[in-house]
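With one protein chain removed, the remaining protein chains of the complex are shown where they sit.
We just call them A, B and C in the order they show up, numbering each chain from 1.
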Amino acid sequence: MALDRIFRRKKPQLVVQDDLPELWSKCTHCSVQTYKKDLLAEKKVCPSCGFHNRISVEERIAFLLDEHSFVQSSGHVTPLDPLEFKDSESYPDRIKRSQQKTGRPDAILCGEGRILERPLVLALMDFSFQGGSMGSVVGEEITRAAELALERKVPLLIVCASGGARMQESVLSLMQMAKTTVALNALGKAGLPYFSLLTDPTTGGVTASFATIADVILAEPGALIGFAGPRVIQQTIRQNLPEGFQRSEFLLEHGMVDIVVDRRKQRTLLAQLLDHLGSKHKKAPVQEYKI
Amino acid sequence: MALDRIFRRKKPQLVVQDDLPELWSKCTHCSVQTYKKDLLAEKKVCPSCGFHNRISVEERIAFLLDEHSFVQSSGHVTPLDPLEFKDSESYPDRIKRSQQKTGRPDAILCGEGRILERPLVLALMDFSFQGGSMGSVVGEEITRAAELALERKVPLLIVCASGGARMQESVLSLMQMAKTTVALNALGKAGLPYFSLLTDPTTGGVTASFATIADVILAEPGALIGFAGPRVIQQTIRQNLPEGFQRSEFLLEHGMVDIVVDRRKQRTLLAQLLDHLGSKHKKAPVQEYKI
Amino acid sequence: MSENVRSLESALHALEKTMRDTGADLVQEISNLKHKLEGLRSSEDAKLSRWARVQLARTPSRPTGLDYVERAFSDFVELSGDRCYGNDQALIGGPATLEGRPVMLLVQQKGRDTKGNIKRNFGMSHPEGYRKAMRLMDMAQKFGLPVIAIIDTPGAYPGIAAEERGQAWAIAESIAKMASLTVPTLSIVIGEGGSGGALAIGVGNRVMIMQNAWYSVISPESCAAILFHDAKEAPRAAESLRLTGQDLLELGIVEEVIPEPLGGAHLDLDTTVANFKEAVLRHLEELSQLSGEEVLEQRSRRFRNLGVFGEN
Partner (left out) sequence: MSENVRSLESALHALEKTMRDTGADLVQEISNLKHKLEGLRSSEDAKLSRWARVQLARTPSRPTGLDYVERAFSDFVELSGDRCYGNDQALIGGPATLEGRPVMLLVQQKGRDTKGNIKRNFGMSHPEGYRKAMRLMDMAQKFGLPVIAIIDTPGAYPGIAAEERGQAWAIAESIAKMASLTVPTLSIVIGEGGSGGALAIGVGNRVMIMQNAWYSVISPESCAAILFHDAKEAPRAAESLRLTGQDLLELGIVEEVIPEPLGGAHLDLDTTVANFKEAVLRHLEELSQLSGEEVLEQRSRRFRNLGVFGEN
């Protein structure tokens, strides 16, 4: 799959090639070796054990969207250091490092695209950018993505991956939880569906705001999802956490997510849901769910 | 307290005197003897242990409402035997016995009244009439009470006491759960508050419909409240039920009722709630919460 | 099924085999026999006691909710959880399409075998099931999908945990929520319609019932235990309760009894589902003519008027 064919404009820097220096990949979960081309064809899901490897934002777009369909809308908003946060490393320096590493201004990429011909707006969090933490920029971009979906009258999908709020923006970061929610409320009031896809890991302020107020909450198998991180909980209760605690399947059982869905089936499933819930605003019917 | 002073018109048959053949009453709960006049002054709550004795519908009105304020609205609707229900005793005969015993057509009494000068519509279930079971008449009267409250633009209070649905009306009885709910939905849509007071016992179809969709759910101390009766549960799970199971205090702890309130404090509390939630429709402010 | 029917069936199969094998022209004979068989079944069906229908409704091979979903609907996406405590497996649901039209399905689901029945708790929901149903009703309301509720439960589960988590509350709130929707609602009892646990998703603009299903305020067994102090008197209680489709139609509780193939739904799933689908489509079509306010008004009036009493 040629990732560069997906992006029509504003092509983000591609990192996929760098991830693949060797021909074979050993599964961190079951230790079975897979030919890397095959692994990519499986959307980086281990064909042997089903383990979902973490993927980049660009890979996510390639795996989810129709080819050439993605048009980036985010990227104009950049982080500042309003609190002049005192830390072992300055916040602007931290930011600069992450920007150089990822090629984007902050931990988020948004745009419009299509899934099996169904138009939608997409926001994707980048865990490799400071742990996908939410500061003013992430909040603003998510908000704008919701506003764009409202303007276009199309559904919104947010792919979540975050360690939570961005400490270096303190209460400004906290406020993004309410800000993004306000925008999503407006989208919902217009009868436009909002889907979230929780990927490994999604915790903290993101889980406690936009990630979990979606009309339909999807989760990738085995993803860590929770409010408090496992370490914090362990420190609080001073005992070991049960096996599978805070994983997607655990949350499904506890009534918190709608579907735990294999990455290879996400396109079809999303197309169905877009048809079912988006019918109010849909112009022409598209059916046929090919992968 | 002279009960006959409470009723301005359509005075229901008074049963209180018959309940008091002797001067002293021994508490079934703590065995302490109380002078009956004192027990009545305590609204039949044991002054020694706080046990709430069951009381008649007439006593309930006397204990809750301002003197002379009650005007009965129910009583025109009478039960039939639409299924010609086959039973060890005919349904009409059962009904006739209960009517003679209670002096009313079915297990319900409704009307208008005042609590500390605040007007409201009141529906009271009579457990002594076939276990307060809900058939077509109870459903119709509750519905009419809700409609009367809507017409008068005053709040509604339902005092619940019921073993559930009335088997002898089978599915017609079941349908009263939906019918009463429809009327209560309309009341709520108009912004008029609905309170339920759960008394011992309230189970089955009544608990699973109007009793538990009130804006504020009050319960008397120690009342048995549940969906399935304790015997049914015991038969299902074949083990003993925990102490206090399905009692008011248990349900408070499990988040199901708003307040467990002593009978002697119900007037004040209801007056406060009527003021708080009824302000949208209130004409003139009345405050001062005397008992 | 009686001996008569069974021997006639054998004869018919024998004739058909003979014609296939030998090429003999037995068309007329086969047609006659089929006609006779149909008449026999039909007259036997009419004579079926209420208790016999209760037993039919509980036949292990009887089609379950998902059998209808898989055959009558497309692209069902099951959505899980009450967002509060758990994911009930006895009441499932999610969006699907019916002949291209998106709908929201609520399905009381029994197991198709022992393992399935344990997973599905024999079709008896905990409060989580009704809370999930409410969440899906909200979703249907938000996105304008009609709600199609498939009812098949002996009743809501009567256990300690269910009481602790507010079984009665969940049922009452579900009734209230369904009663408040401005999208059309259809409820169809396909097997057992056990009391409040069934009514929780039974507040339809139209309510229908399959020919051999039952719907009652109490199970015949429990009724018998109370009235006759013996659960074995269930057949008598079933008669008293008037719980069959025909009874309910006469009482004005359902709009329609959906016919089953002679002998029961399990004998011919295709015909059963076709009948089901035809009825659902017809009522949906009618209801789609109404505005949201009219939908609510019609449903409110429908339930407002249920009940039989005298007045003086």
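By our rule, a contact is a pair of C-beta atoms (placed from the backbone, for glycine too) under 8 Å apart; a residue touches a chain by one contact, two chains touch by 3 or more.
Worth saying up front: this structure is predicted, and the values here are computed from it rather than measured.
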Touching partners, among the displayed chains, of the absent chain: A, B, C
Touch with the omitted chain, as defined above, among A:Thr34, A:Asn53, A:Ser98 or A:Ser173: A:Ser173
Options C:Met19, C:Leu40 or C:Cys84, residue touching the unrepresented chain: C:Cys84
Residue, one of C:Asp152, C:Glu173 or C:Glu192, that touches the chain absent here: C:Glu173
Touching residues on chain A - with respect to the absent chain: 76-80, 82-83, 85-88, 136-137, 139-140, 143, 165-167, 169-179, 181-186, 204-205, 207-213, 226-228, 232-233, 236-237, 241-242, 245-246, 254-256
Sites on chain C contacted by the missing partner chain, in the whole complex: 83-85, 127, 131, 165-166, 169, 173
Missing-partner contacts on chain B, residue numbers: 188, 191, 193, 215-216, 252-259, 269, 272-273, 275-280, 285, 287, 289
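Here is the rule we go by: only the chains that are shown with their structure count from here on.
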Chain closest to the middle [Cα centroid of all protein chains]: C
Inter-chain centre distance, chain A versus chain C - centres from mean C-alpha coordinates, in Å: 41
Chain B, residues touching no fewer than two other chains: none
Sequence positions of chain C contacting 2 or more other chains: none
